[in-house]
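Left out: one protein chain. Kept in place: all the others.
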């Protein structure tokens, strides 16, 4: 039987290693753009590192670490216009920062406070999807719906390697293809779904091989190379806007951190590989690239880091200053127009908590 | 972006057209085998044609016609051993005939009579799957389970072109691949899911393109060419038994009949195409092939058709002779060890139907 | 007024609602070219175009999931599930997203989508074409549920569902799609959610029902005519529930039989009984009795009549209660 050839086994890369592999470049990016992209990376990195600390300090709850995933998030987001929609999973919880969302909002989400609620339309960033892959059909529907309205916007959905095993991924991808929805499917292949390695998730040689089954183009990029991700996303966005439908991007990286703060990967992961990957981590790689290009000074780095640290300081301060959520919120927003029983339940609860029992 | 090349756009064929295209052959098949295969085809064809008549006569209920699908059913089944399991959809309702299941059983199924129940282990034929694609994970699980036990058996799952859009297909196919389950995925691509054409089902150039995404080989055959289907299945079965895991076969045919007896395709189908396809229908094509080979006489044809007619006469007679099902069956078999409330409910129902009201 | 079958009334509703609001669109399997396997969406493709009446791939979670996204793009999608039991692949989207997304945005974004499907048995069909799955839906926070029992309500409740700002699920009694005819107001017509209907007035006993159990209950009321004055209360919307109407009827008659086609355990009839047990205790002159489908898979159609609540079973329950 014929085995269909796998797509692009090679990873697309732009950033070199400063030694044997030469740096490439992406046309159309000004020096200011390049620095702005660095700023995004640093903001995400800072968010992530501070969050782990905040978690240890008991200031936020369980947190899904995204260290070494910043390049795919920032690179992809940079290729979008403000009208384009982002559908994050929990792994991209802080991507709203790149759209002007206050850190407080995201920190509140992880603090289990309703101040973590936002209106997706305010930032064109959908709510964080906790159940794996279930947001892929949403992104397909939004992109399709925008197209039906004659709007120019497209959408991007982020999901993991494990997510590709879910029926929801499959149905969403196929819907997008059939409707020629302007959608970018960005698969964060970090090699692990909690403790499950990619080899126990699929027998495909590469996840990008799934694209052909949906009749959409696929590309495989180094997910720790922010410029490669940017470029691939830009191409996919151009296709989408051109009416050619969705594309699949497999961004390959490696999960160097625990799945989340509650996880202990030592029982399943190869720690040597983790150490090696940490050395190739995405923010440092881009910083090296910019320095080799000569567009990033020590002062600029310091300023950018300082700004990011400020964002986080302000964010956690604001999150902690939120007044405790009123229990009335338990009953609000379940419906626009709620069944009358909810108001009765709330009144009853207030009576009991007020101490006037029975 | 790189578009992955589609697999085998050509359909594999063995049977010629008696004129410009020469007949091929499949090695390893004796003359007796070839005639036995013909017998299977005629049995299925007779079942189908008689069922439509029985339906019009009000002797069976709604019925899913499989005219021109016989080649893929008989061809694939012929490549299996008796220990191998078949997972049919409603479109392969009568495939049990090829495993010695009485026509009465299947007719009873369509008559809504519990005599249509069978023990899958008696024939290694699973129950008919009514909900689309949901049996694909069952087939994957059975095949995997047999392998875990060190048994040699493999499984085949039949499903339609529409079924490939369902999450259940995706999850089942991926499971089979990951577990290296000895499974053959046989996609009956008849071009339609009720009124929905393939072009509204997928943007893939061919359904077989999905195989690569699961890391399994795929092949595309003419589904009305019983020998091509047989050969492709035999190869897939060999792979499965050899421990190499599942394969995907796209068998391409065309639905020349209504979806089911309740359907009126005139509102959506291209009737000229239907007429053209009817001329190329699978049983006649194979009969022509055998006649050109000189292994099928008029007498043999007559005898085979007569035998099949007998099977159906006996079957409908037996189905109609079934005594009406006792209402006790409503409560039986829901559980091996039922909650006590079921017996109480039955007693109550008998009391009421017995007329001793209140 | 026009005399229409139940499914014609649904079709009429669609024509009215798609005309009325250009954001309403219909999607599902075979809803376009074929006009729906029951022809509920007939004529929409021709009249409103392929953008607003969409034949989708065969993927229920894809249908409902993309409808969530369509809402985010400003549409009011109406999703058809081809049959009751084929809606189950979409339950995950229903429970994790459809019922929660508005909440998840702190009430800032609305998801005015409708899910509708033919439901129920008695139609001599192969397995999985006969389920009454309303419990799965009504137990799910954030969604509303309506079940009409007449052609006029089929139109009016569907219109209410389409116009409602919240997700609403409408179950349509397929048994009566073509066999029940009735007067249906033309044009704009809405039956507000949350209002039960007294299908028949009575004073001795109340039969509480919805969907296809309403005409059955009316037959049972007829059968009891000489013995008792039987009220039939058509619940119409399971959520929001018209609890007042339920309690008022219970207070009036003091005797309640609940008729439900779905399996008994934790069916919606249990909720109705529980409300009565909590709030009508002093009004009741006897136990709250449920006549329901049984806790078994819906049977093969030759014996389905034994599964379905029947006039005999309802009458039996009513008589026993009257003599209590």
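Order as written gives the chain letters A, B and C; numbering starts at 1 within each chain.
Note that contacts are C-beta pairs under 8 Å (C-beta built on N, C-alpha and C of every residue); 3 or more make two chains touch, one makes a residue touch a chain.
A quick note: this is a predicted structure, and the numbers were derived from the prediction, not measured.
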Contacts of the hidden chain among displayed chains: A, B, C
Of A:113, A:210 or A:255, the residue touching the omitted chain is A:113
Per the touch rule stated above, chain C touches the missing chain via residues 61, 85, 88-89, 91-92, 95-96, 99-100, 103-104, 127-128, 133, 135-136, 138-139, 141-142, 239, 262-263, 265-271, 273-274, 276-279, 281, 284, 286-290, 294-297
Footprint of the hidden chain on chain B, which residues? 85, 114, 117-122, 126-127, 131, 134, 136-146, 148-149, 151, 155, 167-168, 171-172, 174-175, 178-179, 332-341
Logged for chain A, residues touching the omitted partner chain are 61-62, 90, 109-114, 116, 130-133, 162-163, 165-168, 193-196, 200-202, 262-263, 267-268, 324-327, 329-331, 334, 339, 341-342, 345, 349, 352-353, 357-358
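FYI, only the chains that are shown with their structure count from here on.
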Among the chains, which one keeps its Cα centre farthest from the Cα centre of chain C? A
Hey, how far is the Cα centre of chain A from the one of chain B, in Å? 43
CA centroids of chain A and chain C: separation to the nearest Å works out as 40
Rounded to a whole Å, what is the gap between the Cα centroids of chain B and chain C? 35
At which residue positions does chain C touch at least two other chains? 56-57, 59, 61-62, 89
List, in ascending order, every residue of chain A touching at least 2 other chains. 167-168, 171, 174, 178
